[in-house]
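For this view, one protein chain was removed and the others were kept in their places.
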Amino acid sequence: MTPALAQAGPSTMPGAGLMLVLLSAALTDNILLTRFLGMCPFLSVSRQIKSAFGMGLAVLFVTTGTCVLNYWLYVYLLRPLAAYGVPAESLKLILFIIVIAAFVQLMEMLIERISITLYYSLGIFLPLITVNCAILGASLFMVNNVTSKGFGLWRVLTYGFGSGLGWFVAIMLMAGIRRRLKNARIPPALEGAGITLIITGIMAMAFVIFQGMIKI
Amino acid sequence: MSVLLPILLSSAAACGLTVILAAALLVVEKLLVNRGTCVVDVNDGERKLEVTGGRSVLTTLTDEGIFIPSACGGRGTCSYCKLEMTAGAGPLSPTEMPLLTAEEIERGLRISCQVKVRNDLAVTIPAELLSVREYRGVVERIRDLTGDIKELRIRLVEPEAIDFTAGQYIQLRAPAYGDNPDPVYRAYSISSPPSARDGIELIVRLVPGGICTTWIFTMLTEGDEVVFNGPYGEFRLSEAGGPMIWIAGGSGMAPFWSMVRHMKQTGHARPCTYFFGAVRERDLFFTDELKALARELPWFSYVPALSGPAESNGWTGETGLITEVVDRHVREAGDLEAYLCGSPGMIAAAAAVLHAKGIGEQRMYYDKFE
Partner (left out) sequence: MAEPQETTRPGQALVVQLWRENPVFRQVLGICSSLAVTNLVFNTALMCAGLIWTTTMSSLTVSLIRDWIPRRVRVMVQVLIIAVYVIVVDIVFRALFLETHKEIAAYVGLIITNCIVLGRLEAFAGRNPPLPSAADGLGAGLGYSLILLFVAVVREILGFGTVFKNTAWETVVLRGWEPGVYETWWRNWTIMAIPPGAFFVLAVAVWAARAVALRQEAGQAGEGAK
């Protein structure tokens, strides 16, 4: 399932490379539909389109920001430390989560200052995001990409943005579908989680199509 | 030695990162969140308050000595703190929307514990709230009235006297304790007559799991200092002179205990029948005092009623639900006024009975417990 990006390393066309990174992060390796991350808030927040939009935007912001910050942390702190015997790969778990928590707090303060309307539509979701698997997951997969595919800063930024975008698209689609579900007759035992899982499965099947898109 | 170095470095990295980020957050908070001074205009220029922004309107006003009632302690659930904000309140927050009707939103009413002071504001505060003050007192006496009802007597320290109308309530502050990180305020009717200005009495019933009543029943002792603000409330005797009935249960006795003693002291003779409902005889209190008053005052009658299973103690009084007893005693409406104090359920049931008798809404007065 890994996209054929091995050839699209830093040496090939940079612009096309970035576009591929973006599309693969958002579509073929969709962090929710392919990697199963960020399901909890996905299931509960996708009930209403408005809150889905706010949550999606919040995830987008935070994924992009934290991927970049964690990239710097990894390259400039963890890798050098590994030379001294520090288990960088294991330590990064704690350091990343600290960065994510701090970033989310910072974002909350900034947004409240900049625009109250924005704060009310997306700021209130920020505290929920600190423990959202998708955020930490994006950073961890980013590190995989850095070590195995030699991602640099711009690719990391695109990757973070693409992951968040993919999650945003998935939750908006789900919210739209659930709105139509209101008039459907669902067996009682399937209500809630059951039917949402089935819909997610069908959506995931649809996204599998995109695999064919990314080819070099 | 070679095992120690990685461990040291790891811990240093983790702690160092945490400290740096925490410091950065604090700095940003100082820069961003401190909004400098804002001006809060009260009642169209009647008072102008210069305050530091960043906190809710409710907290800001409380710090300035203006006490807005709140039952939930700023959590945005009780809507006691509704205020009309004519300017500067910003967009409606999602936490306010479920508590306000479309008409209220149109009028500019906001939930003041959910609106933060971010810039200059204009609010309208009703006159009686402006006269509310904070009082410090000492618990002079706590005594049990029934198994789950206590009477508190509080002597005022600062200020030394309180003026109120019989039937009003105060908000008692329960301090932070145990699982509760913040103090909370809860409303209790004053049960002492207004003439005793140097202190107040409260009748409190233990609510299972209730933050304030648990504190009162398990932690508060005589000699402790307490804080409350008030007086609040519009529940009081009307100007009319016609007959009235009072209906209460449990701690709903409080405002009436204040009213009847006040009426006795001021010689205010209005025909009055007081119906007090309880389940068993041991749930009644002040029975002797109320019966004595009934003997002494020709215009006052006391009718206690027990709704529980008949006991063998030879109870000769009324039995049945308080609503049934009222139904039996009230013959015709005339210009009868009804005063009700108790749980929303009891009030609704009693109101239904009284409406059926022909007593209109305008002659009914409620003091509802949440």
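The letters A and B name the chains in turn, as written, and every chain counts its residues from 1.
Operating definition for what follows: a contact is a pair of C-beta atoms (placed from the backbone, for glycine too) under 8 Å apart; a residue touches a chain by one contact, two chains touch by 3 or more.
The shown structure was predicted, so the numbers you read here are calculated from the model rather than taken from an experiment.
Determine which of the presented chains are touched by the chain that is not presented, and list them.
A
For the chain that's not shown, point to the residue among A:71, A:103 or A:141 touching it.
Only one listed residue reaches the unshown chain, and that is A:141.
Which chain A residues touch the hidden chain?
1, 33-40, 43, 87, 89-91, 93-94, 97, 101, 130-137, 140-141, 144, 187-190, 192-195, 197-198, 200-202, 204-205, 208
Note that only the chains that are shown with their structure count from here on.
Which part of chain A faces chain B closely enough to touch in the complex?
Those in contact with chain B are residues 73, 77-78, 81, 84-87, 91, 94-95, 98-99, 102, 105-106, 109-110, 112-113, 116-117, 120, 124.
For chain B, which residues count as touching chain A in their complex?
2, 5-6, 9-10, 13-14, 17-18, 21-22, 24-25, 28-29, 32-33, 90-91, 93-94, 118
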